[in-house]
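So that we are looking at the same thing, I have put the structure below in structure tokens.
With one protein chain held back, the other chains of the complex are shown just where they sit.
In order of appearance the chains are A, B and C, and numbering begins at 1 in each one.
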Amino acid sequence: MAEVVFGSKIMQLLIAFILVSTFMILGSTRLYSCVRAFGIQSFLLACVAGIVAYSTGKYDIYIVALLTLIIKSAVIPYIFIYIIREIKVKREIELYVNISPSLIIGGTLVVISYYLIRSISIISELSSLALSASMSLVSIGLFIMISRKKALMQMLGILIMENGLFLGAISLTNGMPLLVELGIFFDVLIGVLIMGILIFRINKTFESIDTDLLKNLIG
Amino acid sequence: MIAQIIFQIFIIIALAPLLSGIMKKVKAFFQIRKGPGILQPYYDILKFLQKDSVVSTNVSWIFHAAPIVSFAAVLAAGLLIPIYITQLSLGFAGDLIAVIYLFALARFFTALASLDAGSSFGGMGGSREMFIASLVEPALMLSIFAVALNVGSTNLGFISQTVSGLGFDAMSPYQILAFVALFIIAIAETGRIPVDNPATHLELTMIHEAMILEYSGKQLAIVELGAMIKQLLIFSLLANIFFPWGIATGGAGAAEYVLALLIFVIKIIIIGITMAVVETSTAKWRLFRLPELMSISLMLSFLAIVAVIIVKGG
Amino acid sequence: MVAFYLIGAISSVILNKKDSICSYFSFFSAAAGALLGVIFSISVIFGETFYLALSQDSYLEFGFFVDKLSAFFILVISISVFAVSIFSTGYVKEYFGKKNIGRLGFLYNIFILSMIFVICANNAIMFLIVWELMSVISFFLVVYEHEKPETRKAGFIYIVMTHIGTGFILLSFMIFAGTSGSFSFETFNSAGLTMTPLLKDLAFIFAFIGFGAKAGIVPLHIWLPYAHPAAPSNVSALMSGVMIKTAIFMMIRISFDFLGASGSWWGYIVLAVGTISAILGILYAVVEPDIKRMLAFSSIENIGIILIGLGASMIFFASQKPIISAIAAIAALYHLLNHSVFKGLLFMGAGSIIYSTHTKNIEELGGIIKKMPLSAILILIGVLSISAMPPFSGFVSEWLTFQSLLLSFNLNNNFAIIMLSISAAFLALTGALAAYCFLKFFGMVFLALPRSEHARHAKEVNIPMLAGMGLFALLSILLGILPVYVLPVLDMIAASFIGTGAFGQSISVGTFWMISIPSSRGISISTPVLLAILLILMLIPAIILLINRRAQPIYETWGCGQPISTARNEYSANAFSKPVQMWFKSLYRPARETEATYSSPYLKESFRFESKIEQVFEQYLYNPIVDFVMIKSRKARLIQTGSIHAYLGYIFGILTILFMFIIAGGS
Partner (left out) sequence: MIEYLLLAPVLTGILCFLTKSKKQVETVSLTGSIATLILGLILVKNVYQNNVIISWTNALFADAFSAFIVLIVSIVGFVASIYSIGYMGHEFKHGIMDLRKLKIYYILFHIFMFTMLLVGVTNNLGLWIAIEMTTLVSALLMILHTKKSSVEAAWKYMIICTVGITFALFGTILTYYGAVKILGESGDALNWTSLIAVADQFDPTIMKLAFIFILIGYGTKAGLAPMHTWLPDAHSEAPTPVSALLSGVLLNCAMYGIIRFYTIATKSTGPAFTSNLLIIFGLLSIGIAVPFIILQEDYKRMLAYSSVEHMGIIALGIGFGGALGIFGAILHMFNHAMTKSLMFFGAGNILLKHETKEIDKVSGIMKSMPATGTMLLIGGLAITGSPPFGIFISEFTILSAGFFQGNIISSVLFLLFIIMIFAGFFYNLSKMIFGTPKPGIVPGEVSRWTLGAMVIVAVFVIVLGVYIPSFFYDMIMKVVAVIRVI
């Protein structure tokens, strides 16, 4: 079972790196570095999936790992960079919450996630690290969406959440059935494309991708 | 039976002006005036009857019908009220409530007629008359209730008979309370001071007179007579509900009827004199103080009801 | 019967284009349906209970159930519908070319049908459906002339109030269904037996509030004075005459049939509410210048009187005096019947007045008795009836109500006696004010000189309208002078829900059409004899007047020596009701506005006077509630900030809360 794998040193290291990459996103004010960090995060995830595949010997998971590598750590960052170049976004990220409080909040979220997973105590000790990392990713992703004004960062937040779920799925059950996993990848890809289209539209109509401007529909 | 009915009508019509005359005389006495003779109302009516009516250009048939209907309604009420005998031939046709509503019918038509000519005074009179009637009605109903609770009936003949059968025992607290209440109501209903001044023709103070301002000649005679009859009937209500002693309870000889009649006349005259005394000893009240007067009556009747309950030990 | 109404409804839609044919089709088929309804209901009253079940197998059970009580209400509806339909064929000419007659005819027929279904429903779900159908259709009828903003307001208030009422009815039914496990009225009957007292009380209170909203009890009455004037007059005649009675029907059904009228304080509630409604209704009616609004207020009053009778009946019933209870119930039913007749008549009368003068402001009318003599007589009959003048119909029922209140001396309950006496006093006040009010109405509208151009150009209305009113006028008289033929029937109906009738035990009919209530004590009345006496006695003054009669000199009205020939000198309606307004200043809270222009410091050139009265319940009960809701809503709306970040925050927040929930529950 997957638990065994997650107990290993290397796995723990990978998970730690994933968290670090998340904090890189949280701590950066530049779009490019955020995207780069995301790419690294996805690459690490692909590694995790690869290790799991290796240790369980399932072909399904190899495919998933490969897809992660291609789509999440290559295609999606490329789409990001394409958008950034195409619409000449200001590289700076505008924030609701400044960097240092953001980092503190992120840290708190990680701790909370850890204790939450512990307190539920349904999941064996071994995979709880991975699971709490996955929870942290989900919550930090949501936090990024809440605290960052740029539409691109919201898109990134969703993807971080997605990654968190992926980690969770892998750590809990060695991933979902292949069909489902493929569907999810398909959705993510299409979703990113459509969000990209939307960002172009937003830029065209509002002449900015600051979501703070999207406040006309109230009441 | 028919004879009794006709006799009662005759008595009522014959006595009504007399009562009015006596009261005027008493009032004059207290005001240290000589005053007209007791029979003056008879002369007045006869005089009116010989004159033509002048009619306004504006009026409709209501104006002509009103005196007739009002007069008939009042007289019909007279047939339901025991005068000197409790066994009325037509007593079954209506009770105390019917009497009140017959008076209301009379008033209704008089007030309608007051509006018909389109004069400003008529409307004023009608409005005030109806206003006072609204004031009176609840108090009246409560005092009837007090009486009816005591006796268990609203049939006037039955009430008289029962109360007179009780003899002097009937003089109980609730009876007295109810009597005073009804007496106040009678003041209002007959248009006496402090509610209305029957003698005035000053536009701003008159009520009943303002309503009938447009009437003249024969029509006026009927209206006036109707008013007098109503007065007589209300007094006889007072007399025969609360002090029915001496009333003939049927099955008696002719002599007893005559005696009863005499006693009735005396009772009426006493009430009339009392009323006249009250009238001369007070000043007319403003219209909008009248609710106070009526609330006194209302309270008294209510107390009477409570007294009935207490005394009867419910 | 149903078919006729349907034919009426459908044909009016089909014949939409031709106004006159359409109106004849729809209203005559309604009248035909009504005739059948009369026959049907009479057959049920004297025969067997009618039962018809439809679609038993599906989720929604529908069925019809007509017992004596329902049959009586169908009778009342049918009579009204018949007269009003005849009236309508004439009345709708007003709308030819202006409005869609087909729609009116369609709604009119469906409306009647829904009322009949309400009476017949034997299942709570079906009842609610047809009940709301009735409300909705009547709402459409109210907003028939929706171009006017006040009509829209009226419709809105009406539908909201009726909806609130339905909410309460629903609650009540839920309590029943919760006990009986089914929505069939048959099972409700037995549910009353097994309920706990608290549930019974709740069921009763909810039902009373719910149906009270439809009946127009104070303080749920506020829709009535808006809705009735807004609707076309033939519809208001039906709404006021019969629709609000369906609520009374259900009150009887629920409190007697379902709940067995076991709680005595219910009776006091009904009595108190009835009394308050009666007195407040008529107080507002007295000072109201709009004739249709005035009639609407008067409907509140009359519902109050009916409820007084009903309340007394419940009190007696709970005190184990079924016979007296039956008398009170008869009084209530009789007044209900009367009210539907004379209020229908008066609304049609108001319709006629509006038809020929195009105004409903009493201050602009006057003197039209000369232009519309026949209508005037018919309306006078209605006015006399509603003012309870003997020997017209209103008198009989008010007399009965008084008598039933008086019968409280049979009770061994001081509280009941005092309550009933107070109620009687207020009823008396109500009666007097009603006379005041309708005197003003008739006098101001028909007598003296016309006060405006509208009134000056009045014409007599057409024959169907007169026929409709005439029918009701005739009924008013007949119900007044021949109660002896009506009362036994009402007794059977009262007996059907009380258990014992009063006839032969406490009420009896004697010679000369005499009705006596405990005859042992001589309480009796005989309206035919009263009428005869009145007629005979009228001969005396008439003869006096006719003897030696010469041409009457005709002269101007006396005006202190000054000729007055214009209507400006007449006493106005506002002035006429002024004493009452002064008397109840604290209720009306009158506000006046005066405005004068002067040509010189001493001489007024023109003067404008406007006085308004407050609708206390709207001002101090409903408006604060509405304001409160509005303010809170405005605050609540702030959560929709428009910021996507906030929205995401909500999700985050709710997630956190639920986690707490789990952890708290988990550990």
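Structural remarks
In this section, a residue touches a chain if its C-beta (ideal position, glycine included) is under 8 Å from a C-beta of that chain, and two chains touch if they have at least 3 such contacts.
Quantities reported herein were computed from a predicted structural model and do not represent experimental measurements.
Considering the whole complex, the hidden chain is in touch with A, C.
When the missing chain is restored to the complex, the residue among C:Gly155, C:Gly309, C:Gly351 or C:Gly366 that touches it is C:Gly155. For the chain missing from the display, the contacting residue among C:Leu133, C:Ile377 or C:Leu482 is C:Leu133, taking the whole complex into account. On the side of chain C, the interface with the absent chain consists of residues 55, 57-60, 62, 125, 128-133, 135-136, 140, 143, 146-147, 149, 151-152, 155-156, 159-160, 163-164, 167, 170-171, 174-175, 177-178, 183, 629-630, 632-637, 639-640, 644, 646-648, 650-651, 653-655, 658-659, 662, 665-666, using the contact rule stated above.
Seen from chain A, the chain kept out of the figure touches residues 120, 122, 138, 142, 145, 151, 154-155, 157-158, 161-162, 165, 168-169, 172-174, 176-180, 183-184, 186-187, 190-191, 194-195, 197-198, 201-202, 204-206, 211, 214, 216-217, 219.
Just so it is clear, only the chains that are shown with their structure count from here on.
Centre-to-centre spacing of chain A and chain C amounts to 70 Å, using the average Cα coordinate of each chain. Centre-to-centre spacing of chain A and chain B amounts to 100 Å, using the average Cα coordinate of each chain. Distance between chain centres (mean CA atoms), chain B to chain C: 35 Å. Considering their complex, residues 366-367, 369-370, 376, 384, 387-390, 395, 399, 402-403, 406, 408-409, 412-414, 417-418, 421-422, 424-429, 431-433, 435-436, 439-440, 442-444, 446-449, 510, 512, 514, 516, 521-526, 529-530, 533-535, 537-538, 540-542, 544-545, 550, 552-560, 564, 567, 569-572, 575-580, 582-583 of chain C touch chain B. The touching residues of chain B, counted against chain C in their complex, run 9, 49, 52-58, 60-62, 67-69, 71-73, 75-76, 79, 90-95, 97-98, 101-102, 104-105, 107-108, 111-112, 115-120, 122-124, 126-128, 130-131, 133-142, 145, 148-149, 151-155, 157-158, 203, 213-214, 218-219, 221-222, 287-288, 291, 298, 301-302, 305-306, 309, 314. Interface residues of chain C, counted against chain A in their complex, comprise 637, 640-645, 648-649, 651-652, 659, 662-663, 666-667.
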